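Here you go, one structure.
A single protein chain has been removed from this complex, and every other one stays in its place.
After this line comes chain A, so read on.
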Amino acid sequence: MRFLRMALVHARIAARQRALWAASAALCLLSLAVMVNGGMPFESGDVFDLAFFAQVLAMLPPIAYAAACTDLASSPARLGIGEVEKAAPVASVVLAAARVTGTLAVVLLPSLALLLFCGFGQLAHGNLLGPLQALAMFVLVVAPAALLAAAMSALAGAALPRAFARIAAAAAWLVVLALTSFVGVPEAGGGVHLEIASDPALQALFGLPPVLNENVAWTVAPASPLAAFASVAGRVAFAVVLLAAAGALSRARGRRR
């Protein structure tokens, strides 16, 4: 209960940063707009459409989180409130977790709402598991991506002046996307073109092909359940390491001040 109360306060702090959730909501709508050419994910009963939308949600809105969460680890030290929090009978790791949970709960709300909307839309088109699938995609794909983007932002915020940190974190997120989201597919006449790779968790859970395009032939094998688990756990673990580093860096800088 105490953790939830702390998280709620940090959610309130995040929710009052209008730019944060406004940018997040705008990028969610942009993600939906990206789907226009291929048919909206709530207009079909195909889990493939839902998965595509979830992956776009895991790629675009985190640009906003990367730019906006630079204060996540550094604000307590910068405001001096970190000293008061350290003098309270709460473990600093619990407090940091509550801060991250609260902030992410707010910024992820538009993504969750849109994904569930599409899940229920699919339910109406005959996919009885649509809402549950949407929820699973949110937990396995969208939330870890948001956590990773926020963690990168927190580390940049702890290491750099805020304005530079926002640019650096957003740029770093785009680099991560470029390196991890695409897969080369051979063309019939020779050469290779890039397609969005489907998330290993979605491949293992929903039987999706390795490439998020039903019209292209793919040569790589679909991810195993173990690879899917490793992919999700790896992203979360990497984000936790980044957040821990950001916290340590902020504390060290706070002591120097």
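The working rule: a contact is a pair of C-beta atoms (placed from the backbone, for glycine too) under 8 Å apart; a residue touches a chain by one contact, two chains touch by 3 or more; residues count from 1.
FYI, contacts and distances are computed from a predicted model.
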Among "Aspartate carbamoyltransferase regulatory subunit", "ABC transporter ATP-binding protein", "Peroxiredoxin" or "Acetyl-coenzyme A carboxylase carboxyl transferase subunit beta", the omitted chain is listed in UniProt as "ABC transporter ATP-binding protein"
Looking at the whole complex, which of A:36, A:88 or A:221 touches the chain that is not displayed? A:88
Across A:33, A:79, A:175 or A:248, the one contacting the chain not displayed is A:79
Just the residue numbers, please: which parts of chain A touch the chain that's not shown? 1-2, 5-6, 9, 12-13, 16-17, 75, 79-81, 83-90, 95
